[in-house]
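For chain A:
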Amino acid sequence: MQRDTLVSFEGVVKSFGTFVAVQKMDFEIKKGEFLAIMGSSGCGKTTTLRMLAGLEAPTEGTIRLSGKPINHLPTWQRDTPMVWQSLALFPFLNVRENVEFALKMRGVGKAERRRRAEQWLDRMQIMEFADRNIAQLSGGQRQRVALARSLVVEPEILLLDEPLSALDAALKVRMQSVLKNLQRETGITFVYVTHSQSEAFSMADRVVIMSRGVIEQIGTPQEIYGAPRTRFVADFLGSSNIFSGKVLKATTSAIEVETPDGPLTLTGQLAAPPRAGETATITVLDTKTHLSVTRPAGQTNVLPVRVIGEEFVGATATVYLETGKGQEIRVQKSHDELAGLPLDIGQELFAHWSPADGHLVAGA
Partner candidate 1 sequence: SDPTELTMLAWYGHAEPDIVAEFEAENNVKFVPKYYTGGDNMLGLISQSPAGTFDVILSDAEYVQALNAAGYVEELAPEDYALDDYFPEFQQFPGNWQDGKLFSLVTRFGFLGVAYNTDALTEAEASSYDVFWDPKLTGKVGHFDWHLPNLGQMSLLTGNKIPYDIDEAAWEAVKAKTLTLRPQIGGFFDYGGTFSSLNDGQMLAFAGIGDWITGVLEKNGAKVKSVIPEQGGLQWSECFSIGKGSAKADLAKKWIQYITSAKGQAKSAQMAAYPAIVPNAKGWEVLQAENPAEAKRQGMTKDAGNAMDMIRAGRIQYRQWPIQQDLETWNDFWSEYKGA
Partner candidate 2 sequence: MSAESINRSRAVDWSLRVYLVLAYLFIFAPIAASFVFSFNSDRFPSIPLGQFSLEWYKAVATDPLVWEGMGNTLVIGLVVGCVSTLLGFGAAYTDYRYNFFGKQIYMALALLPPTIPVIIMGLAMLAFLSRVNLSGQALSVVIAHVVICAPFAMAIIRLRLSQMDPALEPAAWNLGASEWATMRHVIVPFTKPAIFGALFITMAVSFDEFAIAWFVSGLNETLPVKVLGFLQGQVSPRINAIGTFVFVISMTLVILAQILLSGRVTPVTDDKE
């Protein structure tokens, strides 16, 4: 589906004093899409959202909404409602008054205000709490009030800054589906900032991954999980083991890299293979990395490792290991697959993987 552009960031920079929070940012948000923004803490996600909402002015560059530059429009003259992590509901107003707030500020008459607010209260299934105090609602109910409050003006775009991070696991999953459905039904563009990979990957059409004010990768969840474009992305997703080193040999179908732990090889279709002597990084998913007690015969990519810990996650466990050079390696397996292995701390094992499972990313 080819969609129109709703928002575009053109060379946007934001500095606080001498500190540059967002560096030369260029990207577009399509009408009706669900865009998630991810990245480690302090990478500029909130700052990006706030510039879009008009709560910060860009230091350089232009932000356009439906083609018009909006850099210097104060936030109260834009229609870019935001849902805050803390929700920021007005504690001195009841649920209905909260939802009516934006309409009141727009000078909508009393009866009309009430009608439109009730429509949204109804839609969010919180009509029965209309006259309650905010303090008397549960976390999920407040969440819905916050959504209704922002949506009541029927904006083209909704900005969400980690809206679910305060909820417990079960409620989080429920609210995710509420949000996803809402977005589909209304067709409103969602820009959704989150820390949680699970949230971003399960809800968004496209995901932006940021690091230190720079966009590292934009793409669908599948693209990003399957082919992280940079070492940062691979690292950030946390599901790959990562090795850097000097390229020894490289063809369009295979490459050999000299790492501190020895040479590693990778096979596959390489569009633009690096040249020998350059630095390259190989990633391999932790689920594709295997362990054995003895050195597997006749295999490449075998590293002697020592167990440093183990973590249980439901049906699977992640084994943390370390090579002689201190390189950390993780292996994720089901309990059954690990059952035969001695996993006492300090135990020496061999980690290995098939050259076809490796993946080449840019830089060191």
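How were these candidates chosen? In short, all candidates are chains of the complex that A comes from, given by their letters.
Side notes on the structure shown:
Heads up, the rule we're going with is that a contact is a pair of C-beta atoms (placed from the backbone, for glycine too) under 8 Å apart; a residue touches a chain by one contact, two chains touch by 3 or more; residues count from 1.
Only a predicted model underlies this, so the values are computations on that prediction, with no experimental measurement involved.
Touch between chain A and the candidates 1 or 2 in this complex is found for 2 only. If you check the complex, the residues on chain A that touch candidate 2 are 53-55, 74-76, 80-82, 84-88, 90-93, 101-102, 104-106, 133-135, 139, 142, 149-150, 153, 165-166.
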